[in-house]
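Here is the structure we will look at, set down as structure tokens.
Removed from the display is one protein chain of the complex; every other protein chain stays in position.
Let's turn to chain A:
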Amino acid sequence: MNTILTTILIITGITTTLALLLTLANTYIADYGERKIRINKDKEFIVEGGNTLLSSLIENEIYLPSACGGKGSCGYCKCAINEGGGPVLPTELSYLTEDDMKNNVRLSCQVKVKADMEIQIAEDLLNVKQFEAIVEKTEDLTSTIKLLRLKITDGQEIEFKAGQYVQLLAPPYPGSPDEVFRAYSIASSPNNKGYIDLIIGYVPDGLLTTYVHKHLSEGDEILFNGPFGDFYLQDCEEDAILVAVGTGMAPIRSILFEMLNKKIDRNTIFFFGAKTPEDLFLLDEMTMFEKELPRFKFVPTLSRAPEESQWKGEEGRVTDAMMKFLEKKEGREAYLCGSAPMIDSTVKTLVERAFADNKIYYDKFD
């Protein structure tokens, strides 16, 4: 009995002493006081020193894209720090190009605010806002893909370009102790400023997809910020090729709505890849687009169509279907959305079909 008591007392004593030491150090050593951040030589605000630049900006409602939520693994939250950033950290090196280094570009999630700072952020990003919304509708598009309609409830309106994305915030839930931000392309029409649609696939153990698929239901409140991204429909007359696989459908759907809204009459062909007939979705809408847009064609392609399914459409990967449909010709644009390997192989095929590198726009996701 004595041994048990002594053990508990000693362990408690040691841990309490260490915790006390750490708390004191955190209060006195890690306290950097109030610091000033000046953005684009214009806006200025005071923040609590010692936090990362990314979180200090978020506190002041400036949202840099950060798909990993500030863990230093996505490399999106870049901004130029002209003063007060200190030397580049080894953790930033692999995400910074030579041009970035020359222009004082840093990863805002790695740099801590310890001195007054002078930073530069693209004007577009200063327009990024945080929105409060409720889940107005959830619809199962396939067994693993959901369409989510988020209605903005805080009186704001969202202005975005077809193809851009937002960051959705999952609050802590059983199995995920921290808040997580993840990026999703907007799937709805830019004309609808009161809500956005998202198409979200279930990824086993994915923190946000698990939240959306297993915990979120209609009527729930949710936060998102945006819009972000430079993948959007360009103002151009040339023929367009759209390519997507699975949830890559989202930005393409938004682009098609935009073409419909603005009555853009371009020769457009959309190659959509799935595995089996059950993985195809929004087919009615595609038929509608084909009717309303005179020169639009939808080509679904199945990579694993079962023999008994009597599938009469294209088979194989999307790149196979593209080889069949596209002749070698210059002066065309391409918009691609999907996984990295899919984008890489599609770009290769398009270049073989005489597409110019700078006319291939894509949104790559992991």
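In this text, a residue touches a chain if its C-beta (ideal position, glycine included) is under 8 Å from a C-beta of that chain, and two chains touch if they have at least 3 such contacts; residues count from 1.
By our rule, contacts and distances are computed from a predicted model.
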Name per UniProt, for the chain absent here [options: "aminomethyltransferase", "Ion-translocating oxidoreductase complex subunit A", "Sugar ABC transporter permease" or "Glycolate oxidase iron-sulfur subunit"]: "Ion-translocating oxidoreductase complex subunit A"
Sole residue of A:Thr6, A:Asn127 or A:Asn261 that reaches the chain not shown, by the stated touch rule: A:Thr6
Hidden partner chain, residues of chain A it touches: 3, 6-7, 10-11, 14-15, 18-19, 21-22, 25-26, 29-30, 86-87, 89-91, 112, 114
